[in-house]
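Of the protein chains in this complex, one is absent; all others appear in place.
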Amino acid sequence: MDDASPHTPPTAPSLEVSGLAYAYPDGHQALFGVNLTVRRGERVALLGPNGAGKTTLVLHLNGILEAGSGTVRVAGLPVAKRNLAEIRRRVGIVFQDPDDQLFMPTVREDVAFGPACAGLRGPELEERVLRALKQVGMEEYAARPPHHLSFGQRRRVAVATVLAMDPEILVLDEPSSNLDPASRRELADILRSLDVTVLMVTHDLPYALELCPRAVVLSEGVIAADDRTQDLLRDEELMRSHRLELPFGFDPGAVDVPSP
Amino acid sequence: MHVPDGFIDAPVSVAAGVFAAGAVAVSLRGARRELDERTAPLAGLVAAFIFAVQMLNFPVAAGTSGHLMGGALAAILVGPRTAVLCLSVVLLLQGVFFADGGLTALGVNVTVMGVVTVVVAYAVFRLLTGLLPRARRSVTASAFVAALVSVPASAAAFTLLYWIGGTTDIPIGKVFTAMIGVHVLIGIGEAVITALTVGAVLAVRPDLVHGVRGGPAAPLKLRVDGALVDAPAATRDPEPAAAPRSSRGLWITGLVSAFLLAGFVSFYASASPDGLERVAADQGIDEKAQEHGAAGSPLADYGVGDIANARLSGGLAGVIGVSATVVVGTGVFRVIRRRGEEPGTAPHDRDHENA
Partner (left out) sequence: MGAGHAHKLYRQGHSPVHGLPPHCKLVAVFCFVLVVVCTPREAMWAFGLYAALLGAVAAAARIPAGFLLKRLVVEVPFVAFALLMPFVVPGEQTTVLGVSVSVPGLWGAWNVLAKATLGVAASVLLASTTELRAVLLGLQRLKLPPLLVQIASFMIRYGDVVTDEMRRMAIARRSRGFEARGVRQWRVLAASAGALFIRSYERGERVHLAMVSRGYAGTMPVIDEVTADRRQWAYAATLPVLALAVCLLGWTL
């Protein structure tokens, strides 16, 4: 933790993954040399078929899984045992099932968990919690148990739990899954309003196109494509070869998207 | 099996409380070693599972049904230490939060339903899996026997407590016979369900049943232009070697359980509410008073059939048990922790010393 922020150049990319390979203890190898750089402030979609290793990659970003080979750097800081506390503060992962993420008895305590683990207490902690809840529009629900919220609300609180840690990069695992269209749009608005680097793992290609100017395809444990999201989605052959399919009637060329 | 209010006198209650506290303290420390910092979420979820699975009804016949107690199952699936913690927490919450099971009966109830069931089931299970050839059928068979033995053992432990510290003299001859009969029957139900459930878990995630983890890792490959090449040597830190561990706690647990059981066998002249309940049933007075076991709650609902007994398990026994649990538990926990801070204890090491 000592060699944290002061020495890292401010220009370092938010995320630098190089040559990352990993096999699970049971021998199953999931990653075969991933190279990926995400610059500060970018919003990148990580696409790929089931079993491509997306979740495995995500778990390397904050050091839950240790690289079998290769390196991961977050804002210049290598993911390694000695840096784990700082790395986990910098990388905010929002997991797919908000019930897994919201493990504390109330929304407020859950949002406070991360900063409190980092040592924040008292009014400073309260302020941080309130700010994070406001960012996702959930400040009125602070005293509620997570179990009593709707799925969309829980997803938003899950985002707040990591925002409260002032992350360098927000990593979202299937953020739009199980959301009704209104919740989906609300979440998109929230994500757009945030001034933070985003890596979004998703199968929801229209959502990726809407939110992320850039997309990468992870397939068979390597990055198979890296391009503007719109161009990537229009490359039919690429899409087919990686089992990516657009929803019926959706034409990625027909929508206006922000340029990267 | 829940001890009613005022049934057990003070000294025995204190002893049960101390025993429960010691067992919980040993388990806390052991579970930490088994699961490291995953203890809290994993044990919490397993406790939630036990809580839920006790509500799963297994129909027996003609409108009656039974449910799992879960002690043996928990012991086999997650190991004895975590199992003791899970069951203790379930009992604690039943008592404190839901006013189901007496704020005050914890010492006796944790001893009887948490510790004895788990320790006996696990000891039998390890012994049998050690003796039988390594096969899935051996594991389920061992689970069956372990669960079968654990229920009467737990009843026996209660009987012993009552024999030493019961507040009302009840003739026990006929009751005893009925009680053992009932608990063997309950044990059969528990055994069948436990064995089937363990079998179901074995079929899908055998690694969750017993330390079938690890294994030699294949060298990592990199995919370069579609072809696989060997990756550079791993940079991962080697796993810390397992430090020698003191099995003192388990020995104590085992010894005390052994004493409990031995005591029961020698002095079986005793009585128990369970036996009485059974006698009540025999006499047609109370067909419905239900044992906290696998034989059927006629209401087919844990919530209605069983809690009541737990609720009534209050009394001096528990009052003193609870205080002892809290005071001694914390004390023992601290002492053990202070004395037992061996460096380099590795996570994932499994339990084999109390088999």
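To keep things simple, chains are lettered A and B as they appear, and every chain counts its residues starting from 1.
Following the convention adopted for this analysis, a contact is a pair of C-beta atoms (placed from the backbone, for glycine too) under 8 Å apart; a residue touches a chain by one contact, two chains touch by 3 or more.
Since the structure is predicted, the reported quantities are computational estimates derived from the model, not experimental observations.
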- Which residue from B:V96, B:A141 or B:L228 sits in contact with the chain not drawn here? B:V96
- Item | Touching residue (missing chain; options B:A20, B:M69, B:L128 or B:V201) | B:V201
- Item | Which of A:E66, A:D97, A:E139 or A:D226 contacts the chain that the document leaves out | A:D97
- Message: Out of B:A16, B:A47 or B:V108, which residue would touch the omitted chain in the full complex?
- Response: B:A47
- Mind listing the subunit A residues that contact the chain we can't see here? 59, 62, 64, 85, 88-89, 91-93, 95, 97, 99-101, 103-106, 109, 112-114, 116-118, 125, 145-147, 161-162, 165
- Query: Footprint of the hidden chain on subunit B, which residues?
  - Reply: 4-7, 24-25, 28, 31-32, 36-49, 51-61, 68, 73, 77-78, 85-86, 88-90, 92-100, 102-104, 167-171, 175, 192-193, 196-201, 203-205, 208, 273, 276-277, 279-280, 283, 285-286, 288-290, 302-303, 305-309, 311-312, 314-316, 319-320, 322-323, 326, 329-330, 333
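Rule of thumb we're sticking to: only the chains that are shown with their structure count from here on.
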- Task: Could you grab the centroid distance between subunit A and subunit B? Build each centroid from C-alpha atoms only and quote it in angstrom.
- Result: 40
- Message: For a test of understanding, state which residues of subunit B touch subunit A in their complex under the given definition.
- Response: 41, 207, 213-218, 220-224, 228, 231-237
- Given the complex, residues on subunit A that touch subunit B span 19, 21-23, 25-27, 29, 32-33, 66-70, 81, 103, 220-222
